[in-house]
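Okay, here's the structure, questions in a sec.
For this view, one protein chain was removed and the others were kept in their places.
To keep things simple, chains are lettered A and B as they appear, and every chain counts its residues starting from 1.
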Amino acid sequence: MAVQPQPFSGAEELPLELLHGELVCSEVLLSKDKDINELLSKLEFIGFSTGYRLIERLLKESPRFKDELETIKFICKDFWTAIYKKQIDNLRTNHQGTYVLQDNSFKFLSRISATKQNLEHGPKFLAYTCGMVRGALANLGIASVVIAEVTTMPTCRFHITITRSV
Amino acid sequence: MAVCVAVIGKDNGPMYFRTRQSGVEELQYHFIVSSALDIIEERVQSSGKSGILPGGVSNPGALEITRELYLGALTAQEEYKVYGYMTNTKIKFVIVIEESSTPLRENDIRTMFRKLHGAFCDLMSNPFYSPGSEIRSKRFHDVVNSIVAGQ
Partner (left out) sequence: MVKQVRQISGVSCTVQLSKRILSDRIVAGTVRIHGPNFFWLKRRSQLDNARKMSRQTARIADPKKVNSELFTLTYGALVSQLVRDYESVDDVNKHLERIGYNIGIRLIEDFLARTNFPRCHDMRDAADKIQQAFKLYLGLSPGISNWSNGNEEFSLTFESTPFAEFVELPDSCSNLKYGNILPGVVRGACEMVQMEVQSWIIQDTLKGDNITELRIRFIKKLEDAIPAGED
């Protein structure tokens, strides 16, 4: 089946991308003392709140998850696809509550060039997503710590450490 | 017809409680709903949830039962039946139906829960609603009213 080029495809994704970029780069979330950690925690919380509420909607018609792994798989596939239009490329776990999700072309990183300086800015572009994952899991009864790691743009890894699972 | 609609939070605290008529009866419904919660707990526990230990190690002895959100009739007395529903996010909905001359079909009950769940999702999406807090939303209230009124 040949894929027809669609001149307008992807347009509906741009507003979120721009809004996200704006939150990351502008000073609107920065307090007077320009504390970067505060910015990160606000971004993370905006993501958390979004993820927490979004998962409620996404799972409205869906049967209950069997276990934690199944939940994580949902995050890797359906949740990621809903947000980033692609699945997580690789999932690893130690089966003891640590999961590593790797995205080989993370959308929010794909538009910025891979200079060293930008690598330093990496955390800002990941905080929202970390929060989204943590929020979605939290609402499903899984408390976790989510951190992200960038080694080479635009690849990045999300480490989910489950702290409590109900 | 539906005489009582309750939304119970993750921690089993009531988030919303509505009876068709307020007054003495209300206390009785509180009692009915809280005993219904025990049954919900049992049902979802036996559906394999408890078979999973923290960290994702599964217990092979766990039974796989229903994974549906709708839990069906929980108890049935002469005058009323109690139905339950639990979302993926562990919010419980309980609806008490009074037996009447025109009995409700299973599908009608499912429709009520679906409506309630839809209204709950919309409520959760309101950025000014803090999750888990008491529900004061007018929109949500209107939907519950329509359920109680049998529309």
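We take it that a residue touches a chain if its C-beta (ideal position, glycine included) is under 8 Å from a C-beta of that chain, and two chains touch if they have at least 3 such contacts.
Everything quoted here is computed from the prediction, not taken from an experiment.
Along subunit A, the points of touch with the absent chain fall at residues 7-8, 11-16, 18-23, 26, 28-29, 31, 37, 40-42, 44-47, 49-50, 53-54, 57-59, 61-63, 70, 73-74, 76-78, 81-83, 85, 87-96, 98, 100, 119-120, 122-124, 126-128, 130-131, 134, 145-151, 157, 159, 161.
Although one chain is not displayed, subunit B still touches it through residues 122-123, 125-129, 137-139.
One rule holds for everything that comes next: only the chains that are shown with their structure count from here on.
Computed centre separation for the pair subunit A/subunit B is 31 angstrom, with centres defined by C-alpha atoms.
Subunit A makes touch with subunit B in their complex at residues 49, 52-53, 55-57, 59-60, 62-69, 93, 95-97, 139-141, 162, 164-166.
Residues 10, 44, 47-49, 51-52, 54-58, 64, 67-69, 86-90, 117-118, 120-121, 124-125, 127, 131 of subunit B touch subunit A in their complex.
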